[in-house]
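Notes follow the structure.
Shown here: the complex without one of its protein chains, the others still in place.
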Amino acid sequence: MDYGIYQDKLTRIVTDIARSHSLWILAYGTGCGAIEVPATMTSRYDAERLGVRGAATPRQADVLMITGYLTVKTLKRVIRVYEQMQDPKYVIGFGSCAVNGGMYWDSYNTIKQLDLYLPVDVYISGCMPRPEAVLEGFAKLQEQIRAGEARGATKYKDNLDYYRGNQKKIIKNWDFPDYNW
Amino acid sequence: MEGILMSILGAIATFLLAFVVGMTYGGIRRKVIARVQNRYGPPIYQNFIDAFKLFSKTTAVHHGAMHLLGPAFLMVSAVVALMIIPVLRDNIWFTNLNFKGDLIFLIYIMTFGPLGMALGAGQTGNPNSAIGVTRGLSQMVGFEIPWVMALVALMIKYNTTSVVDLMNVQNEVGQWLIFQNPFAFVAAILASLGMFRYAPFNIVGAPTELASGPASENGGKFLFTMMSAGSVFAFVKLTLLVDVFFGGASNLIELVIKTFLLYMIPVMYGVVNPRYRTEQAVTYFWGWPLLFGFLAIIYSVYF
Amino acid sequence: METFLEKIKDRISVNFELDRSSIDVERKRVDVQIKKEQIPSILRYLKENMNFRHLMHASVVDWLEEGKFEVLFMLWTPKEKIRVFVRTKLDRDNPVMENLDMIWPQLNTYEREFKEMYGIEFTGLVAPEEFILEDWEGPPPMRRDFDTEAYAKDVFSERIGREDAQDVRETIAKRSGEVIPDFAKKHSR
Partner (left out) sequence: MNIIILILILFFLGAIITAFSGKISALVQDILFLIVLVVPAVLFFTGVDMNTESIITFSQAQLTFGMTPLSYYFSLIVMGLAVLAGFYTVGQMNGKKRKGYYYLNYILSIGAMFGILMSKDFISFFIFWEIMTWASYLIVIYNGKNVQKIGIKYFVMSAIGAYAMLMAIVLIHSITGSFLITDLISEYTGMTQGMQLLIPALLLIGFGVKAALMPLHIWAPDAYSNAPMSYTAIFSGALSKMGIYGMVIVFLSLLSKVPEGALIRDIVAWLAAITAAISTLWAIKQDDAKRLLAYSSIGQLGYIIIGVAIGTPMSIIAGLFLAFMHGVFKSALFMVVGAVEKQTGTTDLTEVTGLIRKMPWTFLAALISIIALAGIPPLGGFVGKWMLYESLILSDHFMLVILVFFSSTAAFLYCYKILFGFFLGQEEKEWAHVKEAPAIMIVPMVILSISSIVLGTYPQLILKPINAAMMSFGLPDTYGNLWKESILFNKWGNQIALAPIMYGIMLVFVIVTIFLFFRNRSRTRYVTTKDISTSGEIIKEHENLTFSRGFFQPFLRAVEPVMKRQIDKYMLSFAKGVEDLFEFTRRIYNGNGQTYAIYAMIFLIILLMFGKNLLG
């Protein structure tokens, strides 16, 4: 567990509560799910009351939302964005395409298992999931964070070889800069 | 020795006050925006949660020395401005540095922070940062003119550049400078719309255009520093307006009420307005605000 | 209108030595089948002499059964509001064609796409980088003999729980008693 200087249990609990109530999302608008995010954020469903708020750049964001299918080309960017985010960071897979490929199950260019390449904390099923489902997904993520279970960033760092191996298997021309990690 | 200790404690107390008040106002602003949009909105203390979360981020990256110094400069400038401005009337705890709030000094020290931040943003190498900075500087040239005109009108009238002296001429409600020179107040408040950088003047951050502009490479602790400095700055600006136009405040409750009412002006103006383009945001201040500035000067010279 | 269509038909058949019956004319549409060597000249001719200034679309059809690729250019004239389809068939094993982007610069984009998706070579095409498929190493994916399911199974691991997923088309066909020909089973996904 890499909590840096916050080894003290009480501070950890406080930190986790704060983290769970302040989720800045970086919506990686792939596929059709991107249109559900505005619905979740605006007046009717108002995700901001849970502390969920949009972030403009990966450096500021806590949650990476994969809103739909991921092609290999996009996956490359998503990995890059994920690695640019700052710990602790969480990933939400959004919609059945992110869960198992969905209707693109036999596509030559769409990945079917997101968690092989990135540590996913919460999957939200549905095609597309309604804003209620999205909110529930956020609530689940909050629960996980509060329980100290959402440690995707640590998992990714510890098992970097595993994830890298999977990523390199499908990203043929690996031109990630070496300054990345 | 006691004096030094007291002023150090006072300085810390001032800083905490400014931080808490600024953050809370920010939270209220988010709530107000939410209510206007018919949402429930985040809790008022949401900004504290956000700040704490940002502070507790475990990793961060930097792009070099100036990037490290940028947020630090912003914070320093906020702190120095806060140390110089008289927060409460005749209150020994909030005297801070023994300096009577020179307005020109304040104007310059308040531009230092954004400039330092601009350098930090420049070193990140992100084009959005640089674009945001150029927009911010352009806008600054815009609003600084009516703002200075309002202040010059008062300075000429009372032959002083000190905030304390201006506070001393407005001991009663009727003597408040908002009543003595309403034009100056209008010019100053219109200029402060640009100073607060809320909509329609949020061209610097512009999340959907520029990916939050100068802040786009800053996460975690950098963003925390910027956020706190922004809150302190908001408090400084409000306190300055209260000191200059509303006779200052003699206790904290009065200060909070006055600053809150003033804060609602840019907030309310912002929630109902979309964003300007840069040249619109610049030339906005050279229209009515400039006219009011001229009126203020004429009023204070001839009446 | 009729006369203009006829005029096009005449001119094309005379200039490019085509049988008049091979030129199919419908309402506001002329359909020309032509050899690939004549494609540049006919496109140029139509553009410059017949006022077909606008390239509406270019497309490729994979005639797997014939062993051909059909490349199709749709032209349009704004004045008479008439379309001309110029088709040519390439050998599927050796699909090579002349680069045409000097006639319409936007053909460059189409050609890059054809090259990537069907593997059609355009001699003299200058394409700075890949068009859509980044780092693609497999066969051109839009060819009908490219088995996308097998490729996906090979490259992307399936999530457990989807193995029993039925082939939708086969299931429906079984239910309705439809007979699916063998080639369609393989290539129609």
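As written, the chain order gives the labels A, B and C, with residue 1 at the start of each chain.
Basically, a contact is a pair of C-beta atoms (placed from the backbone, for glycine too) under 8 Å apart; a residue touches a chain by one contact, two chains touch by 3 or more.
Quick caveat: nothing in here was measured; it's all calculated off a predicted structure.
Chemist: For the chain that's been dropped from view, list the shown partners it touches.
Modeler: A, B
Chemist: Which candidate, B:T24, B:Q46 or B:T124, sits in contact with the chain we can't see?
Modeler: Answering carefully, the residue with contact to the hidden chain is B:T124.
Chemist: Among B:V79, B:I178, B:V204 or B:V267, choose the residue that contacts the chain missing from this document, as touch is defined above.
Modeler: B:V79
Chemist: I'm checking contacts with the chain that's been left out. Which of B:L17, B:A34 or B:M149 qualifies?
Modeler: Going through B:L17, B:A34 or B:M149 one by one, B:M149 is the residue touching the chain not shown.
Chemist: Hey, which of B:N47, B:S162, B:Q180 or B:T259 is the one touching the hidden chain?
Modeler: B:S162
Chemist: Need a quick check: the contact residues on subunit B for the chain that isn't drawn.
Modeler: 59-66, 68-69, 71-73, 75-76, 79-80, 83, 97-100, 102, 104-105, 108-109, 111-112, 115, 118-119, 122-127, 130-131, 133-135, 137-138, 140-142, 144-145, 148-149, 152-153, 155-156, 159-162, 165, 211, 216-217, 221-222, 225, 277-279, 282-283, 286, 293, 297, 301
Chemist: Where does subunit A touch the missing chain, residue by residue?
Modeler: The missing chain touches subunit A at positions 28, 57-59, 76-81, 84, 175-177, 179-180.
Note that in this section only the chains that are shown with their structure count from here on.
Chemist: Whose Cα centre is nearest the centre of all Cα atoms in view?
Modeler: Centre-most chain by C-alpha means: A.
Chemist: Taking each chain's centre as the mean position of its Cα atoms, how many Å separate subunit B from subunit C?
Modeler: Result: the chain centres lie 62 Å from each other.
Chemist: Need the CA-centroid distance for the pair subunit A / subunit B, whole Å please.
Modeler: Roughly 36 Å separates the two chain centres.
Chemist: Nearest whole angstrom, what separates the Cα centre of subunit A from the Cα centre of subunit C?
Modeler: That pair's centroid distance is 40 Å.
Chemist: Spell out, as numbers or ranges, the residues of subunit C touching 2 or more other chains.
Modeler: Residues of subunit C touching two or more partner chains: there are none.
Chemist: Residue numbers of subunit A touching subunit C in their complex, please.
Modeler: Touch list, subunit A to subunit C: 72-73, 76, 99-101, 105-113, 116, 169-173.
Chemist: Which stretch or stretches of subunit C touch subunit A in the complex?
Modeler: For subunit C paired with subunit A, touching residues are 132-138, 141, 146, 148-149, 151-152, 155-159, 161-162, 165, 189.
Chemist: Touching residues of subunit A toward subunit B in the complex: what are they?
Modeler: On the subunit A side, the touching residues are 2-4, 6, 14-15, 18-19, 21-22, 24, 42-43, 46, 48-49, 51, 53-62, 85-88.
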